[in-house]
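One structure is given below, encoded as structure tokens.
For this depiction, one protein chain was excluded, whereas all remaining protein chains were kept in their positions.
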Amino acid sequence: MGKTFLKPNSLSDNHTHYCPGCTHGVIHRLIAEVIDELKIRKNTVGVAPVGCAVLAYNYFNFDFQEAAHGRAPAMATGIKRVRPDLNVFTYQGDGDLASIGMSEIIHSANRGEKFTTIFVNNAVYGMTGGQMAPTTMPNQKTTTSPFGRDVKDVGMPIKMANLLAALQTPGYIERTTVLKPKYIVKAKKAIKKAFIYQMEKKCFSFVEVVSTCPTNWGMTPQDSIKWAEDTLLPYYELGVFKDTPKMEEKNAK
Amino acid sequence: MQSEVMFAGFGGQGILLSGKILAQTAMDQGFEVAWVPSYGPEMRGGTAYCTVVISDEPIGSPIIKNPAHLVAMNRPSLEKFAGIVKPKGVILINASLIPIRSGRDDIDELIVQTTEIASEIGNIRAANIVALASFIARSRIVDFDIFRECVKKEFSKKPKLIPLNMKAVDKGKLAANFDV
Partner (left out) sequence: MAKVLMKGNEAIGEAAIRSGCLNYFAYPITPQSEVAEYLAKRMPEVGGMFLQGESEVAVGYMLFGASACGERVFTTSSSPGISLMSEAISYIAAAQCPVVFVNIMRGGPGLGGILPSQADYSQSVKGGGHGDYKLLVMAPASVQEAVEMVTEAFVLAEKYRNPVMILGDGLIGQMMEPVEFPEKVAAKPSDKSEWATTGMDTRKSDKRNLVKTLFLDPEELNRHNLMLKEKYKKMEAEEVRYSTYNTDGDYKAVIASYGTMSRVCKTAIDMLKKEGIEVCMIRPQTLFPFPEVAIRKAVEKKSCKLAISIEMNMGQMVEDIQRSVSGIVPVKWYGKCGGEIPTPEETAEAVKKYLNNEE
């Protein structure tokens, strides 16, 4: 028989509540694998957002805190400031991070808090039923932009990775996606690097993951992947926006 | 006089819409009505239910412990709610998905193959209208002609769907009468 997929220790036995075609499950798994591989499960604390991933702590198998909407980076700051030895990550959606929590993420990044943020960008508010997010694409229809996002009225979608990369302090910023296996390998690498930099107490690290939301986009999972590749990826270009530790290493040589 | 109908089934079976059409019909007939949904994340994929309260006086509590009637579109709904229906009520069982019966002899059990009937007339998504029509024909809780008009009104923005739903209304009514 073929290879069996072993469940990482960092994942619990619970079945997720996510809709068919949602990428939260894959991203959870990548994080869990990285934490297993780095053997840091027992001194990791996750911070859950408010959004579809509010129950993420049911699916992971290590310590977790649940934040108020958008405030996860502030809580992670609190943890890191009193327990710098813990590995801390926030797991946040685009409404949570780029809308209500914009201030918290910018200031945490700018202080160079040494935690990791996994930013799941699905271009919509999932949990509350598909309202417009700051990352919603131009002309994209949502329940609160029923005629499509009018960029003349509410501006262009925010590219969080680019925006944070404009700050001097944060050290590692990469945008990835999990739309297809070829991307997933890279995404995992990025998440791993983010955690390693944290363990080495180097910098704030931020991994954006471009995702899908078939339910609220009103598409099949297959169509969602196609739409994301055709529409999201050209705008949210993948790649490393900043890798200060690597640059410093190079310069040292 | 007050009467209550509980609609229950999977999310996506048109449960909330059935309730809404019944509420609209009752309102058009001059009754007081309240449509009370279950809401929240369970709406996606999970069970959905709603209660419609119909009365000739202003409605007190919209929260109902024992509804007069039940329209059960899936098995968990029947298992969960068959016991709370008041005696003499109608329990409609969607036999396409439910292999069991209510186990009660003090109610009027109405067994309808809603999916089969809907697929005969061309679209299984009309199963909820088949069920609703059967239920109304049997319980006579509202006037059937006003109900027919309400179904038309509900689909007025998608006129293509009207003939299909009119067939569903007629077949549903027939099913109520021929049930043994």
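Going in written order, the chains are labelled A and B, and every chain counts its residues from 1.
One rule holds for everything that comes next: contacts are C-beta pairs under 8 Å (C-beta built on N, C-alpha and C of every residue); 3 or more make two chains touch, one makes a residue touch a chain.
Predicted model only: the values in this text are computed from it and were never measured.
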Report task. Pick out which of B:12, B:62 or B:103 touches the chain that's been left out of the picture. Result -> B:62
Report task. For the chain that's not shown, point to the residue among A:12, A:58, A:128 or A:162 touching it. Result -> A:128
**Report entry** Touching the absent chain when the full complex is considered, from A:143, A:168 or A:220
**Finding:** A:143
Report summary line: Contacting the left-out chain: of A:68, A:166, A:185 or A:247, that is A:68
Query raised in the report: Touching the missing chain, which residues of subunit B?
Result: 20, 23-24, 27, 32-37, 39-41, 59-65
Query raised in the report: Given the full complex, what residues of subunit A touch the hidden partner chain?
Result: 50, 54, 66, 68-70, 95, 99-102, 125, 127-129, 131-132, 134, 143-147, 154
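To be clear about the criterion, only the chains that are shown with their structure count from here on.
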Query raised in the report: So, what's the distance in Å between the C-alpha centres of subunit B and subunit A?
Result: 43
